[in-house]
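What you see is the complex with one protein chain gone and the rest in place.
Chain naming follows the written order as A, B, C, D and E, and within any one chain the residues start at number 1.
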Amino acid sequence: MANPLKARLQEGKIALNAWSLLPSTYTAEFMVQAGWDSITFDMQHGLHDYTSAVACIQACQGHPATPLVRVPWAEPGILGKVLDAGAWGVIIPMINTVDEAQALVKACYYPPLGMRSNGPVRAAAYGVASPYQTIANDEVLILPQIETREAVANAEAILDVEGISGIYVGPSDLGLSYELPPVLDREEPEMLEIYRDLLKLTKDRGKVAGIQNMTPAYGARMAEIGFQLITIASDGVFVGRASREAVAATRKLVGDRKI
Amino acid sequence: MANPLKARLQEGKIALNAWSLLPSTYTAEFMVQAGWDSITFDMQHGLHDYTSAVACIQACQGHPATPLVRVPWAEPGILGKVLDAGAWGVIIPMINTVDEAQALVKACYYPPLGMRSNGPVRAAAYGVASPYQTIANDEVLILPQIETREAVANAEAILDVEGISGIYVGPSDLGLSYELPPVLDREEPEMLEIYRDLLKLTKDRGKVAGIQNMTPAYGARMAEIGFQLITIASDGVFVGRASREAVAATRKLVGDRKI
Amino acid sequence: MANPLKARLQEGKIALNAWSLLPSTYTAEFMVQAGWDSITFDMQHGLHDYTSAVACIQACQGHPATPLVRVPWAEPGILGKVLDAGAWGVIIPMINTVDEAQALVKACYYPPLGMRSNGPVRAAAYGVASPYQTIANDEVLILPQIETREAVANAEAILDVEGISGIYVGPSDLGLSYELPPVLDREEPEMLEIYRDLLKLTKDRGKVAGIQNMTPAYGARMAEIGFQLITIASDGVFVGRASREAVAATRKLVGDRKI
Amino acid sequence: MANPLKARLQEGKIALNAWSLLPSTYTAEFMVQAGWDSITFDMQHGLHDYTSAVACIQACQGHPATPLVRVPWAEPGILGKVLDAGAWGVIIPMINTVDEAQALVKACYYPPLGMRSNGPVRAAAYGVASPYQTIANDEVLILPQIETREAVANAEAILDVEGISGIYVGPSDLGLSYELPPVLDREEPEMLEIYRDLLKLTKDRGKVAGIQNMTPAYGARMAEIGFQLITIASDGVFVGRASREAVAATRKLVGDRKI
Amino acid sequence: MANPLKARLQEGKIALNAWSLLPSTYTAEFMVQAGWDSITFDMQHGLHDYTSAVACIQACQGHPATPLVRVPWAEPGILGKVLDAGAWGVIIPMINTVDEAQALVKACYYPPLGMRSNGPVRAAAYGVASPYQTIANDEVLILPQIETREAVANAEAILDVEGISGIYVGPSDLGLSYELPPVLDREEPEMLEIYRDLLKLTKDRGKVAGIQNMTPAYGARMAEIGFQLITIASDGVFVGRASREAVAATRKLVGDRKI
Partner (left out) sequence: MANPLKARLQEGKIALNAWSLLPSTYTAEFMVQAGWDSITFDMQHGLHDYTSAVACIQACQGHPATPLVRVPWAEPGILGKVLDAGAWGVIIPMINTVDEAQALVKACYYPPLGMRSNGPVRAAAYGVASPYQTIANDEVLILPQIETREAVANAEAILDVEGISGIYVGPSDLGLSYELPPVLDREEPEMLEIYRDLLKLTKDRGKVAGIQNMTPAYGARMAEIGFQLITIASDGVFVGRASREAVAATRKLVGDRKI
């Protein structure tokens, strides 16, 4: 299908998702050369705006990673814009209710399922034989974030909304909502229990579950329990951590040496 | 003094230099938070142009790393522009002769030493009590790259040019010039011999020697033999390597698992 | 009046509207030199964001085409921003109800008609003798798009809202809404019937009707039946089509020739 | 505290606020060198978008002025983004009701006070020893604009909403709302009476009142009656006025002289 | 080979070259979808600078057209930068002498043929199994422009310089040099004679000849007489001409009609 990430997910395979905070086509290129199955340009907590997100989608066009966008908020204008620009999926923060999920579907799908406005300026131009508009409703991934108590309570009903492709768990916000510290890679048993409940809901419906992680080890554990779309860290984490490690290692070796 | 890197070098201390290939103020910020003594925005092989280099110098203003620029070529226009923008030092590729070194001095120093044109638009605006123009000639670091056979042959004379602050070794070009592969962190005895010869020249004159390295271990060895300005890898290397490692580690743990 | 497009429309003349998808001041300049009466910078399906739209309005300042903006969505923040930036009219997608039309008026007009916030940063600075704020309510064009069944049903009531200057028909979305393919230059009799009904409503009220077209021939037919603001294709269509034609024509002439 | 402006305000001191209309890191630098206590990047009537506002926050990082942002509208997506980018306060236009004030608090504060989503990409990276997330709720300034009759009527209730740090008066919109011309530095006794009423409300609650002014003289009078956050003119006003004065003065001196 | 354009040229096939004046990744995408064999980003007379040229090379990465750059001038700094950025060929204006041709080779080839400095930041990262540095000297196309009387006189010697891949004729400058008007698609017999002489020189050496044309018909004639790299018009010409034609056609059909 036109969306390789969706094809992979439908085969039941695990997909590794790169996370781009940095509004730079060059970091995007460095990232997508690493073999990720998809890359998400984060317009919410990342430093992306619409223009940088589109530029990055362009810059990654020749690479196999499928481009996704996390929008800043569930607002119809930006949802339409990033899909028109060629994102094959969107992650949407803070979807807590069925009403919000239905509004998402309305914004992201062409009639009759939704009310997405026609005009896929970049999306229609590339790589697919059939007209984009006839396949878009089958190809795009719409992944609301489950990241509050309220969203957990409503998760089943949200997942039952036609057009919702699955869920994406935001561990730090979910933690805050339960009065826990805002970290990824959570170990609290009650949180892991929530993850398992959510995974049962997605599995029963043949839908996707994704999650944000900090480390390969934790991400792999999440794949083991049923998450399929596994994000590891981000470009910002990579450059910051590697930079600090290089300084520390060199300073240690050099010591107080003077020339 | 106004240039903390120069102060550190004059105390005989080793300085760790970050290398910025990526024309992004955000990667620059991530880099400078890591504790480097300086950061070089590379307009030659990096993806920087003038505008990104200045924006990065601005973005790093509140951090302790001293901003340097590697210019694309020894051209008076760009040398003046990056100094005016607030770089406290420049690294200049492919300086092979005394004439080229003298032209550098002419471009980078105010009269009477050189012919730099007056107009330090950003450089004059910050952080120093005395007017910039009265201190600039004492503060800026002018580091020609020694990276060809011809430059090695002329190194002593180049270093004798008043205003040349030292040298910066480009190991991959230097290797190419000796028909060796274009790598950093060289181990060929004849190359290490050249390094030692160059270090003797700089030491005898109380001038600085810098070198581009790939790893902390090699960089520390170079500090041990007398290099003082030690660059380790680059932001691009960091993000690319960490990204590949994350994918590899996660894929290995996940294996062929399907959900 | 300060808005030449509105003056032209009030004289009953047909106005030709250029359509800008491409966020480039250079394509904008090439477009406005061609003699259009207005140019719309499309932030919905086009690749414009706010910054590119303003830059294009600036770049076209010395040309006779009146600048309009299609906003991504009927959101008060962006409506105010593009008017403040100097757009003399806005086209707003997916206005389906009287409530939505009234919210539009509230966002786009100064008190007492609306609640537009004062601060016309670029708009107030140019070309009009009287203060912008005293004329803006008389000069700006507010054109909601009629592009769904629901909007057609509510068109009369929408047009009766004070401050709504007319309508702009989106043929492809309107088609989708009636389960027809998403094309411009429609020929279905039931759609042409809808157009005629809408034109009767606008004519009766002395308001404007505009429509998006692909070809001069179809656009001229629309002018003949009563549409007054006639858009033909877009900058993206022009560059893409001319490029493909040049390749095809040259390849045909050259054939399999080798040198 | 991490927010020097808030610290100053809590000490009861007057704070002078620079106003940035121009989306340029260079004008921002020129402004912050002048000694303001804070600088507001105006995304509503100014020419800023998100990307320019963040770039300006970066560029001012090394200077003492605390960065604030006026958002284009009270929309949760952009409120989160500018706080994540490092703004220590937000000014929000057209807050007229308690519901709107409560929605603001929900968007701007972490649980349990609000529902701000976690991910302070730049904000968490600088200058504070303790994790940003543990201090943010105590440090950020949330200043709704009181600029309509309705807002004046609801001002007491708005100020009673927990998390609302105070108010920011928009004199020109407030005037429009009372059918007065849209100017700053108002002299109508009924308006000054409104100001005094508002100041009594803020003073009684130990909250902040700010106001937009055109001249030092008027701004100082406002400080005298109790406003604490005093904005004077803007970068655009400064460059425009000084430019006109230079032309006028020179033309007058030169007269009709020819060479 | 890694450079598909060079492969095509070596097979003796005609190659159609798109010409990009507009510094926009979006016009670049529209262009490369049209089936050109290569696309040249023009930094001399086009509106490109380094940053836009690299962004366009990125944006075209997934398309078959090989990216070339025309540099503004034969200056080593920019020659190195565009090759490092991933251009597989450069067109260089105003090469009139053997010395200038030799300097070109020095700047564009790695040792031992030239002195290009090592650091192919983007060029090395994509699509080739072997390291870029080992193939670059075999893959890049170096095409000096022959566009003055002097260059015509020296053409044979220029073509004899090792590393010069062929020539690119600039018809309008060549005309100016012979006191003819600065047009493309020349018909003066003496100019066509010059073209034939140049083509004999390139053919005898198995080198490439390219030429700038305005129309498919003329371009095809040039292919017939032996030019192999055939440029037709430009993106700017396409958008400007199509825009004027649309206005003219619609105005003619609409006439003086009023609604």
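Criterion: contacts are C-beta pairs under 8 Å (C-beta built on N, C-alpha and C of every residue); 3 or more make two chains touch, one makes a residue touch a chain.
Computed from a predicted model, the values in this text were never measured in an experiment.
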Visible chains that the absent chain touches, using the contact criterion stated earlier: B, C, D, E
Option touching the unshown chain, where C:25, C:38 or C:228 are the choices: C:25
Residue, one of D:1, D:157 or D:247, that touches the chain absent here: D:247
For subunit C, the residues touching the chain missing from this view: 25-26, 29-30, 33, 55, 58-59, 61-63, 122, 125-126
Touching residues on subunit D - with respect to the absent chain: 11-14, 16, 18, 21-24, 26-27, 30-31, 33-36, 47, 203, 216-217, 219-220, 223-224, 226-228, 230, 232-233, 235-244, 246-251, 253-254, 257-259
Missing-partner contacts on subunit B, residue numbers: 49-51, 54, 75-78, 80-81, 84-85, 110-112, 115, 117-122, 133
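The rule we apply is simple: only the chains that are shown with their structure count from here on.
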Touching both subunit D and subunit E (chains): A, B, C
Higher-contact pair (C-beta pairs counted), C-E versus B-D: C-E
Separation of mean Cα positions, subunit E and subunit A [Å, integer]: 41
Multi-chain contact residues (two or more partners), subunit B: 21, 23, 26, 30, 33, 47, 236
